[in-house]
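Shown here: the complex without one of its protein chains, the others still in place.
Note that the chains take the letters A, B and C in the order they are written out, and that residue 1 is the start of every chain.
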Amino acid sequence: MAAGPIRVTVWNEAVHEKTNKTVQEIYPHGIHQAVADGLRENLGEGVRVRTATLDEPEHGLSEKVLAETDVLMWWGHAAHHKVDDAIVERVHKRVLAGMGLVVMHSGHFSKIFKKLMGTTCALKWREAAEMERLWCVDPSHPITEGLPEYIELPHVEMYGELFDIPAPDELIYISWFEGGEVFRSGCCWRRGSGKVFYFRPGHETFPIYYDRNVRKVLSNSVKYVAKKTDTPYGNGAAPNIRTPLNPIRAAHKVDESLHKH
Amino acid sequence: MAAGPIRVTVWNEAVHEKTNKTVQEIYPHGIHQAVADGLRENLGEGVRVRTATLDEPEHGLSEKVLAETDVLMWWGHAAHHKVDDAIVERVHKRVLAGMGLVVMHSGHFSKIFKKLMGTTCALKWREAAEMERLWCVDPSHPITEGLPEYIELPHVEMYGELFDIPAPDELIYISWFEGGEVFRSGCCWRRGSGKVFYFRPGHETFPIYYDRNVRKVLSNSVKYVAKKTDTPYGNGAAPNIRTPLNPIRAAHKVDESLHKH
Amino acid sequence: MAAGPIRVTVWNEAVHEKTNKTVQEIYPHGIHQAVADGLRENLGEGVRVRTATLDEPEHGLSEKVLAETDVLMWWGHAAHHKVDDAIVERVHKRVLAGMGLVVMHSGHFSKIFKKLMGTTCALKWREAAEMERLWCVDPSHPITEGLPEYIELPHVEMYGELFDIPAPDELIYISWFEGGEVFRSGCCWRRGSGKVFYFRPGHETFPIYYDRNVRKVLSNSVKYVAKKTDTPYGNGAAPNIRTPLNPIRAAHKVDESLHKH
Partner (left out) sequence: MAAGPIRVTVWNEAVHEKTNKTVQEIYPHGIHQAVADGLRENLGEGVRVRTATLDEPEHGLSEKVLAETDVLMWWGHAAHHKVDDAIVERVHKRVLAGMGLVVMHSGHFSKIFKKLMGTTCALKWREAAEMERLWCVDPSHPITEGLPEYIELPHVEMYGELFDIPAPDELIYISWFEGGEVFRSGCCWRRGSGKVFYFRPGHETFPIYYDRNVRKVLSNSVKYVAKKTDTPYGNGAAPNIRTPLNPIRAAHKVDESLHKH
């Protein structure tokens, strides 16, 4: 990854913070600020964080902003359908070109996550303030650095299997819920030249983004998915390599009419 | 899988067969018929094959046809953009619900494959009639049953890496090309309750779908990806499980206003 | 897989059945017989089952028996160290050559499983007769055919993460335990030309191998891991391919002295 600080953009639809009193009390400056604070707390000079929200022009995700973003963090819940398809395309292209993406909690139903996964990303859910315990199942993974073998959260919204995702390339955390469900809560996938991390914890009505361990996982994940310095990735180009790298013995006349992709 | 024969629908855009003389000579009844013949040859009574093409109403892929399809095979090259988005959605939903999908050669750029993968599915290519050798890298896989350690095809269109796909859940064949490239040519992914197999060989201007080994791989793959008898898969439903399976100790009042998905 | 019935050998150390009254009452004919009965119940004519135990000559696993075995099922708990290393080598070689292996419950600490995994296969455990619920996380998998989205077992010995195994090639079931742990309970790996399935449920002092769903999973797994008809797998041979398949331009004199493997 680049020599300087990792440039992170924390995106939030920021809807419930405006409409719901409980949420306002827990996240007076918005969930994005709590998440941003957690990154600064753990990564200090190693990170430069900005935020962006749905209401800004281009949802705060202009070409310029994305070009200066090594990792995009995504929070959405109530307003997935209000995110402009053109912006989703733009983010998608940037992820494939190497920008890291961290999707949090209800972001599982965001357009960008569903587009990258190719599945419905559906799950079961229940809000009963039950207990969650996230068990580490991959102690070799840098996202688990400095963390205990499990993380406990006293009150959460439950997400249960089947979580309709492609099998993760790396499965790092599995959640246990008091009410009887399990969930693949910390998952990585590689897409193009980019890396995607999904992390389940979070909810507007619980102070989860102030939790020390949750902040540590998110901070570790930012380092893990951060864009590499360079990549030969072609981003959708399908080049015709007319001159072979090694000699070909066959004599053959190409029928060009076929190749009008 | 179901007790009776596997019900296969071979789909073909069937464009080049109408416009190109070389293609007409090699595949006088269309690529779909050559593929269908290969399945019947290998699977006999174990399979019931029909075909469908772009020009038919609903591209031949009505709800009824798909409901009676255990495995859909996909050939497209020149007319990916002419496939109706609503049909793509329909096929996507069926795959997630368990219908197997076998994507052949230039189908890598089809809408349905790109939607299931979440990536550009781009690759390098060259048409120089060079030699291809597919090496088996997973001899445990049922798709390799009855096949030698490698398959040779004397004249092919080359596809080269980077093939922009998610890392396959199962990588079965890797191709060597005379001109210097390699390619992940036999790949499986699981999506929802369905299985997807991509197989590289094929091209309109080479008689590849008459090759004994290619036909064997495709026939094996039909058995491998065939729809299971049943599945509890929810296909996008996100049920609220109000009553927990096990007791929860927390007293908590849910703020219903948040949950208007 | 072969045309005839799948030939299964159920292996059991059969120690606790002789020494413990509770175990004798639950499994009067031994755990191996209960497992064998479950396979016959589900697979009928599709399977031919025999059993083998530690006390037999060569532990009942002669070359002849293994040569006639498509799937070996493994139960051990108290006497892993009494299994002869030469027999372990023999079984290992057979698995790599294509024989399926189903390892049950405490078999996680068997020599053959540890040898195939390359890790300690350690885990947490507790015997408190707590409840277990196995959640399906891959509804596309043939091992889940005909099974509900979860399986409940009222009283079990708990196994908890970290389960020190290589990341499974296919993760099919995750267990929830009443006491607060989770576990990757249904896992597949490919090794050489063979397939390995680990299934957690089972214990000598609970009647788990009479459970309808457990028997269904085991029966499905037998079909899934069964040996293919043939394989080009070399089983450890490292052949020197002196004559290249394609021409090489370099003039080079090999220094043979290096190649005394």
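Here, contacts are C-beta pairs under 8 Å (C-beta built on N, C-alpha and C of every residue); 3 or more make two chains touch, one makes a residue touch a chain.
Just so we're clear, the structure is a prediction, and the values are computed from it rather than from any experiment.
Under the touch definition stated at the start, the shown chains contacted by the missing one in the entire complex are A, B, C. The missing chain, though absent from the display, is touched by one residue of C:E130, C:E152 or C:D230; that residue is C:E130. Here the missing chain is touched by one residue of B:S106, B:T120 or B:S175, and it is B:S175. Although one chain is not shown, part of chain B still touches it, namely residues 133, 135-139, 149, 160-163, 167, 170-171, 174-177, 180-182, 184. Contact residues of chain A toward the unshown chain are 1, 98, 131, 133, 136, 138-142, 144-146, 148-149, 169-170, 178, 190-195, 228-233, 245-246. For chain C, the list of residues touching the undisplayed chain reads 16, 19-20, 22-23, 77-78, 96, 109, 115-120, 122-131, 154-155, 158, 160, 162, 164, 166-167, 169, 178-181, 189-192, 204-205, 232-242, 244-252, 254-255, 257-261.
Just so it is clear, only the chains that are shown with their structure count from here on.
In the absence of chain B, the touching network of the other chains holds together as one piece.
Seen as a C-alpha superposition, chain A sits on chain B after a turn of 180°, to the nearest 5. In this structure chain A contacts its sequence twin chain C using mostly the same residue numbers, the overlap exceeding half.
Centroids built from CA atoms put chain C at 31 Å from chain B. Separating the CA-averaged centres of chain A and chain B is a span of 28 Å.
For the pair chain A and chain C, the distance between mean C-alpha positions equals 36 Å. Of all residues in chain C, those touching 2 or more other chains are 133, 136, 138-139, 149, 170, listed in ascending order.
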